[in-house]
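Selected chains only, in their assembly positions.
As written, the chains take the letters A, B, C and D, and residue 1 is the first residue of each chain.
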């Protein structure tokens, strides 16, 4: 029985590869876009303009506070009623990018706030403009704090990308659901799906850990 | 009307749910097929347009139709009166019903046995079987699963549930993935249910056309051939 | 779907949403308590010098972080029965959430402990405290403060993740919305209501984080630079 | 409308300046004029408002009332371009605040290149000369973490000088340093003072005050309590408060 199931599974490997490809594709595009937008939002959020900062804060809260499934539904099914028609892939990218941007915004804000006040004051005192203060002084130092959780966040977002199957994209998780129709062994099928994610995510987790250690090395390993 | 649009577009957009054999499944090579799927393909052929399947899970099916992403919805869906408040159903193209199944060596031998207090009964989330199980087994412990009929069989097979309730054709079709005789399917039905396709009320022309289509294919026997191949026998297993 | 948006139907389903909300809340509470327990044990293992405890803890944490909760859920739900362990859905659900969130909590606690300045540890050493005394009297009380905000962040994630339990037949908040969507074919009503309830929980937790921060005398963040 | 910023004024002019932090009146009715090329030392107990006083001058703190005119421009005036004005004012922090991710030379050239728009090659040449002047010709490519405290503070001074400011402000520039390094930094500060820079220095280094300051200002609880030449102040303090303060810092 298990042998037969395995054979049947082996036959589905092109489908699995397509799903994995879709997962990687979706994640990659939306992580790159989300990182760019997230940094922008983070910088604006820490900026002096209270209105903009407040609006970004509210938006980030809204996105963090509601299920991603609902967000993706609104974008794909409700936006058309407002005249914005998107195909599933674009809608998925937009929803994931937005999600990534909001989470990354929070990380960037924490990083920027971790830069000692003295650094900003030194830059102010030498007459650097806001842009140069950010670009030359604050961001390079904030990156130390930002990088490890940023990479960690990537892993979470790759896993969240599975929700896009709700609007008809065949990603890795969806392939699991399809295959389980013919090979009704949830344990086996989802073990393989988990393995697929593991292959994509584990290197990122190692990278995050490496970065964390490099950053932490400066502080010296604490002996408790 | 919608038909004009479809003709102009040259494409019929059909939302399906891949809930498993025999109605809608993805074959070993990744091809989409099944009884409902073939009927939809037949529709597109009669219209003279190509067909595009939009594959959603249960949560996405209705929004897809209501938001106009799909022209019609092809799934083994029961046209309840509550649902018909929102979407327009065609006339039924076949009748089926929910039935109870158990593992072959189970101590639950009949539908009557399952009425015992605390019996764990697996049903599909949102399917009519869920409702019927609640009425038929008021004392039982009803568990709703998501993700398609095969998982009900898996749950019963693994002992997470004592019995399952689902559409009889689905149970028959899906149990073929297991060695013959793994499950006992009770002969008595909990209900008799029609199956129908759905479209929107603002697509009256399409609805009329689909009803006519169903009349035609049942008159010329193509419907019966489809059902005999997919639902009333295991013939499809040879090809898919 | 918007023009026919029916508040009446939502009101009709409110009792169901209420039940779902209650389930989600106590389910999340139990799971979070479990996650804390798992996290504390894992982080204690992870902070040991010897590899015997550290390596398995690290492996577990990485494996959990690198795979989706869905796969873990199936692993438990369909895997345990093969070992002859049949547990009720709720127990499996809470177990899965606890084991999953526990890995993240472990990382949070570890970071909190490592953030305590070296001088604090040395002060404890210099006054002749044992390892356990230093942990209990000096390090953990201070680490607790730093970990509160990220822990509440993880709690928010956990509350949302608990929606996945509807997959294994647990009737929580998301389920209520799905029922509305499938019985009445009113997906917009169903999902918007779910979102509203989760948002409510989110702001509740956020308020709790802010409050606990104030109780513990954490510095409010600088608002602009 | 008469322009209050023109006419015979000092390089730095406080006229009845008040500042509050919440309910705390940190600067009380400060009136003080610093002439071009003058060196003023500010001292006083902790929390008396010394840092706040000099931080107001380059706008790191804003004042509530009174006038503060720096180099002929009134602070808080919408016509005053603060970013511009700050390039005329060098500020040396107690904790150096070097950019940890930049080398000594990059610390010195960052503002000239991006603010003054001086070509990189030229800025680097000037930067090297400045670092040589503060005795760090061999540390041009070192990162702050590789420098001792005294060396870091000298880089910080060079960084300010690189902007060719008209005014230099120092906030306890030697108090974070090891005893042996203090003199390195004081030597550089003396050299800068002797070249005729306008300087305000918060410090308790009497040797420095005696050597180069024209005036010592003693603050307590937000107000200027006493002001005079270093000799007058250290030898014959006029108020009880300053006597008590001096007795403590001079005793050990």
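As a convention for this text, a contact is a pair of C-beta atoms (placed from the backbone, for glycine too) under 8 Å apart; a residue touches a chain by one contact, two chains touch by 3 or more.
All of these numbers come straight from a predicted model, not from anything done at the bench.
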{"item": "Whole-file subunit formula (labels as shown)", "value": "A x1, B x1, C x1, D x2"}
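In this text, only the chains that are shown with their structure count from here on.
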{"item": "Path length in steps (a step moves to a chain that is touched) from subunit A to subunit D", "value": "1"}
{"item": "Chain pair showing more contacts of the two, A-B and B-C", "value": "A-B"}
{"item": "By mean Cα position, the chain sitting nearest the middle", "value": "A"}
{"item": "Subunit B and subunit C: spacing of chain centres that average the CA atoms, whole Å", "value": "37"}
{"item": "Whole-Å gap between the CA centroids of subunit C and subunit D", "value": "51"}
{"item": "Gap in Å, rounded to a whole number, between the CA centres of subunit C and subunit A", "value": "18"}
{"item": "Subunit B, residues touching no fewer than two other chains", "value": "59, 63, 66-67, 147, 154"}
{"item": "For subunit C, residues contacting two or more additional chains", "value": "1, 77-78, 82, 187-188"}
{"item": "Chain contact topology (line, ring, star, complete or other)", "value": "other"}
{"item": "Which pairs of chains touch, using the document's own definition", "value": "A-B, A-C, A-D, B-C"}
{"item": "Touching residues (chain side subunit A, partner subunit B) in the complex", "value": "1, 8, 11-12, 14-15, 18, 69, 73, 76-78, 80-81, 88, 165-168, 170, 177-186"}
{"item": "In the complex with subunit A, residue positions of subunit D that touch it", "value": "58-60, 83-84, 86-87, 89-91, 93, 95, 97-101, 110-111, 114-115, 159-160, 163"}
{"item": "Partner subunit C, residues of subunit A touching it in the complex", "value": "46-48, 53, 61-62, 64-70, 73-74, 77-78, 81, 112-113, 115, 117, 120, 133, 138, 152, 155, 159, 162, 173, 176, 185-187, 189-191, 193-195, 197-198, 201-202, 205-206, 216, 220, 222-224"}
